[in-house]
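Missing here: one protein chain of the complex. Every other protein chain is in place.
Which chain is which? They are A and B, in the order written, and residues in each are numbered from 1.
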Amino acid sequence: MKGKVAKLSYGDLTIRSLSFLYIGLMIVLPIAAITMASFKGGPGHLWKQILQPQAISSLKLTFLLALVMVVINVITGTATAWVLVRYRFPLKNTINALVDIPFAIPTLVTGMMLVVLYGPRSVLGIFLQNHGIEVIYNKPGIILALLFVTFPFVVRAVQPVLMEMDKDMEEAALTLGASKRQSFFKVVLPTLLPSILTGAALSFSRALGEFGSIVVVAGNIPFKTQVSAVYIYGEVESENLQGALGSAVVLLAFSLLTLVILNLIQRWSSKYD
Amino acid sequence: MIEVKHYGKKKVGQWIITGLVLAWFFVLVFFPLFGIVKETVSYGLKAFVSSLISPASLHAFWLTLLLTVVAVVLNTVLGVVMAIMFARHHFKGKLLLETVLDLPFAVSPVVAGVMLIILFGPNGWIGNWFESMNIKIIYALPGMMLATIFVTIPFVTREILPVLREFGREQEEAASTLGASGWQTFWRVTLPSIKWALAYGITLTIARSIGEFGAVLVVSASIINKTQTATLLIHDEFTDFNYAGAFSAALVLAIVSFIIITVIQFVYTKKEKGLHNA
Partner (left out) sequence: MSGIRVSHLTKSFGDFTAVDDVSFDVNGGELAALLGPSGSGKSTILRIIAGLEQPDAGQIFLTGQDVTNSRAQKRNVGFVFQHYALFKHMNVEKNIAFGLEIQKKGKKEIKEKVAELIDLVKLNGYNNHYPSQLSGGQRQRVALARALAPEPRVLLLDEPFGALDAKVRKNLSRWIRDLHDRIHVTSVFVTHDQNEAIEIADKLILVNRGRIEQIGTAPEVYETPATKFAASFVGNVNVIEAILEKERILVNGAQGHLRHQTLENGSFEPGEVILLVRPEDTTISREHSIETPGWIPCEITGIHYRGSFYEIDLQVGTNVVKSIINKEIFVQQQWQEHQKAHVHFKQYKVFEVSDGYQTVHAMLRQLGYIE
């Protein structure tokens, strides 16, 4: 609103410069560094790093598993939010509190929990193995880990919107002759859509970068169960930083893309307010 | 706060959906929690205690505490400063800068680690200079601090910002017409109004700092009694098949997480109340 640049007081100046310095030094500089380092050998070289058979195979796996997870998470997350807001049942408040547990538990511990539960040494794991289902050290284990660490995203995005959404709107639809199913798909779902998409984008972005829980459950076999984050870690460990940069830049680009998409969703949904 | 609503008679469909959601929740979240408790208990109390009070383990927990304190202090102070700037200052490119602030949430922790190596590693832009001063950053404590700080930067600002915006300027202006300086206004008017949001942001920062693994793993050499944090200790013992040690430490972290989640819930309820009573 201000036409001229307002004179900043010393306090404002301190706040401004501290903030710029912190964001610049801690966030912008590292990102600039990794981007420049990866383009050091030219875009052709970077492209070659990305297309390295092992790198590209782990990238493909990462995106595929993240996608599968998002589909499941959108359905279960929305259903969970729905049940928590709309229905009454025993232990509801406790369960509502426990929804955030995956955010608090270290991801490494998450992975170990899954190994204990479904691993080759557990009763359940042995049972599943006898029926030809390998969870741990295979793809289902990775999806389970991803589902666990991203569980709260969709629930916590949808829940507040659902709480604020008046029953009036649905009831209006019902009085206008809509069936319950029609009122859900034509009134409720479109209202929830921005928040569902927000939850989905957050989950997807988190899944692309997830490391701690996967490294324990995945087995990390190249071309089979090695995701990108684990591949990058492997390259760094074997002192091949250049090899890690291709995949790292791809993940970084998708992180940025997610933020842009989240901004767009927010702008799109705020037009109804 | 979740308000329990009850709309007429419950239908079969409702029961089925509720049942499915509960079943999913138990399989996904509750069973694994139960599993780790059972696993740890199976090694016995003695193994639990002895593995926890081993020097390596004590040092690892101490290091995690240290990293957490550093990250919390720095990110709380600067998080508040940044929130004030985003809420009260107007300048071109503010929206872009706000998006940049969210990057640490979106970036993979492993990639974050790689970024720090490139910048602060022995051959890195800044690392080079420190190397010449004989200061080691990567594979040493400063690098691990940077990693922990990086992954937790946005929490405090993100929690305070909406509250500051809703709170608006008027009360601060009122304080200034009553003779309060900017500093007095902050301590007497602004801070009391954002305290619960701040507490929530700090709690999230603590939880993430304690549990951070990927970013810290990449920049530390995980040397026992030196650069091994609690999560790194758990990882090393787990991969060395020392399950008793690994699960004992993991259970401790899980319990701490549980306590944190309870605190978060408490703080969150307070925060919501504060917002709506306002």
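Heads up, the rule we're going with is that a residue touches a chain if its C-beta (ideal position, glycine included) is under 8 Å from a C-beta of that chain, and two chains touch if they have at least 3 such contacts.
Values in this document were obtained by computation on a predicted structure and should not be read as measured data.
Chemist: Which of B:171, B:225, B:239 or B:262 sits in contact with the chain that's absent?
Modeler: B:171
Chemist: Decide which residue listed in B:51, B:68 or B:193 touches the omitted chain of the complex.
Modeler: Answer from the full complex: B:193 touches the omitted chain.
Chemist: Touching the left-out chain: which of B:52, B:140 or B:180?
Modeler: B:180
Chemist: Can you list where chain B touches the absent chain?
Modeler: On the chain B side, contact with the omitted chain comes from 170-171, 173-181, 184, 188-189, 192-193, 277-278.
Definition applied: only the chains that are shown with their structure count from here on.
Chemist: Taking each chain's centre as the mean position of its Cα atoms, how many Å separate chain A from chain B?
Modeler: Here chain A and chain B have centroids separated by 16 Å.
Chemist: Chain A touches which residues of chain B in the complex?
Modeler: Answer in residue numbers: 2-7, 10, 14, 17-18, 20-22, 24-25, 28-33, 35-36, 38-39, 78, 81-82, 84-86, 89-91, 97, 99-104, 106-119, 121, 124-125, 146, 149-150, 153, 182-183, 204, 207, 210-214, 217-218, 231, 234-235, 238, 246-247, 250, 253-254, 257-258, 260-262, 264-265.
Chemist: Applying the document's contact rule, which stretches of chain A touch chain B when the two form their complex?
Modeler: On the chain A side, the touching residues are 1-2, 9, 11-12, 15-16, 18-19, 22-23, 26-31, 33-34, 37, 76, 79-80, 82-89, 92-93, 95-110, 112-114, 116-117, 122, 144, 147-148, 151, 159, 163, 167, 205, 208-212, 215-216, 228-230, 232-233, 236, 241, 244-245, 248, 251-252, 255-256, 258-260, 262-263.
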